[in-house]
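Would you mind keeping the following structure in view while I ask a few things?
The other protein chains are all here in position, but one chain of the complex has been omitted.
Coming up: chain A.
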Amino acid sequence: MYLQELQNVFGANATFRDGQETAINSILNKKRVLVVQKTGWGKSLVYFLATKILRQRGEGVTLIISPLLALTRNQIDSTEKYGIVAECINSQINKTKEERADVVNRCNDGECDVLFITPEQLQNEDFVRLLSQLEIGLFVVDEAHCISDWGHDFRPDYRRIHHLLEILPENIAVLATTATANNRVIEDIAAQLGECEIVRGDLQRESLYLHKVFLPTAEEKYAWIAKNLEWLEGSGIIYATTIKECERLAIWLRQNAINASAYHSGLNEEVKIDLENRLSSNELRVLVCTIALGMGYDKEDISFVIHYYTPKSVVEHYQQIGRAGRGIDQAVCVLLYGGEEENKINEYFIYNSFPKQEHINQVLHFLNQNDEVKKSSLEQEMNIKSSTLDQILKLLLIEGFIGKDSRSRYFRTLKPYISQQSYYNSVIDMKVREYQELLDFQQTKECQMAYLTSALDDPNSKSCGKCSTCLGGAWDLTNDVLVSDDIAKVSQFFDKNYILIEPRKRSAVTNKKLEFIHEEGLALSYYHEQLGQEARRGKYVNNKFSDVLVNASADKLRRFLREKEIDIKELVIVPIPSNRRPKLVPEFAERLANTLQCKYIEILAKRINEPEQKSLLNSRLQEQSIRDHLYIQNHVNINNKDILLVDDFVDSRWTFSIATDLLGEVYEDITITPFALADTSGSD
């Protein structure tokens, strides 16, 4: 029926792949279609060809919601082949309101046929207002598993898509596509689409060579990665869950002469697009990333995907390895697993997906009692962690229980509140089950591809004959033998790699710049690492920090201070006081001073009845509490000195920053460098 159109693009011999013509036909009849087909099947062909025909019929443009940040050269080329024009709106190429309005005008004037936007943009009210002017004929949701799988918690942005699907008039066709969905997800998407046709094929990818390795320590994983990046060819992606781990891994790789960069949600959009482009153009060899890099990213020749941590579900895992081997015959996907830590991190993510009901109630109650409220008043009124408060507000906004006006003030809507707790719990239960499925994957003796595709309910799931399970001893795509020298190098790196303490620059109470700011400081360890756990035992079990900690601290500080050109002989160590454990830190600090052979002076003290720092959940309360309690008790002269402030754990950094502020006000020409045994941030 549309063969002629296909052949106009792909040549006289082209034929449709199974299901493509059905999908196009349904779209042209303004039906709703869900396509579940593996990467490379030709999903974009469906919407590009359909767009072409719709445009010939005088219909509006195709709007594609895709997690893709920017169009790649590749995609622009491919739309040219179809004789249609694609554009996207993102923060890099069309930042201003005018530029964006121009894109919409071009679409309405027939100069552009396909518009790509990201789901996040749908959260922006101005943007939705602009999109209201767009004349569309086809609405496409790419990576549609997100409207089911993540839609409700990690990616609340997809909730708006759900709304659109409920209200879009029947003269607009809808296409949802995904390469990764099990039956549950398919049912869920289909329910959201309403009456729809499902085009589903098998998921097995011929180009992927799967492998998994048990490596229970960070040292072994780092060593394996360094060794195998020499072994593997081409460029690739390493998934590592936390931002800190991504950054540390990227440093490690660079140190091993591998051109790598970290990619995570802490970066702004421009930087992310730049990194994606640099990987695409092979300027970078490896991106070490969190799930922030995901589905939209499309490079033809990704030849390896390595998982440093086990992902949270089969859907997520398959999605991520699916980035590999799109346009090449062979790509290696390796899961590194083992160790307590990875389970802890994933469980943390799973169980903290939703805020506590008690906190939600607090926020709602306050909004109920008031007209319009700024976020800062909410922070002041309630003891809720700032990121949790953000999460609560976002959830409540999405559920329609609160609104936000153009001046960023929040207000309660008239929608009666129904607790979402049982729903949240059911989502958490489901996540626990899905994570378990991947933990079972670690142990499985089945073909790895068969395991994954059958977990995705692929009816044609079968053994692949190329994974490390199928091949057994014949597997030679990686080198899994690590010698003690490999591991020693990592230990050395961990040792030298500084965990920095950045100063706070602005008061959370007054929102003014702080007058005195400390130097970049140092933490000996992360809380979850061995030394961090040694410090935990010292504080909570033995009430004394061990010599191991004193010596490790001294070693690391010597090197660190030398690099900062601080003369240890002139250094003064000042402990952070505590009324709860008055001896613990001073005693340690004094031993450290003896080991380093520098001065030791107690200057600061605390007023009584200070609440425990970790019980205060947001910056404003934390800073205020420290300001209320910390003071200079002992006015010795330390003008012109370099001071090392010593504490056990650092989390919010307010203690160091306020202590600096106090000292800086009294003494002249001093520098202050903070030091803590462990960085506990993000590990509560």
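Throughout what follows, a contact is a pair of C-beta atoms (placed from the backbone, for glycine too) under 8 Å apart; a residue touches a chain by one contact, two chains touch by 3 or more; residues count from 1.
FYI, contacts and distances are computed from a predicted model.
The listed choices are "Smf/DprA SLOG domain-containing protein", "Branched-chain amino acid ABC transporter permease", "Alpha/beta fold hydrolase" or "DNA-binding transcriptional regulator, PadR family"; the UniProt protein name belonging to the chain that is not shown reads "Smf/DprA SLOG domain-containing protein". For the chain left out of this panel, the touching residue among A:K81, A:K415 or A:K496 is A:K415.
Between the chain not shown and the residues A:G137, A:G236 or A:G339, the one that touches is A:G137.
For the chain left out of this panel, the touching residue among A:Q4, A:T96, A:Q369 or A:N511 is A:Q369. Within the set A:G60, A:G322 or A:P355, the residue that contacts the chain not displayed is A:G60. Listed for chain A, the residues touching the missing chain in the whole complex are 59-60, 63, 128-137, 139, 160, 163-164, 166-172, 368-372, 400, 403, 405, 411-416.
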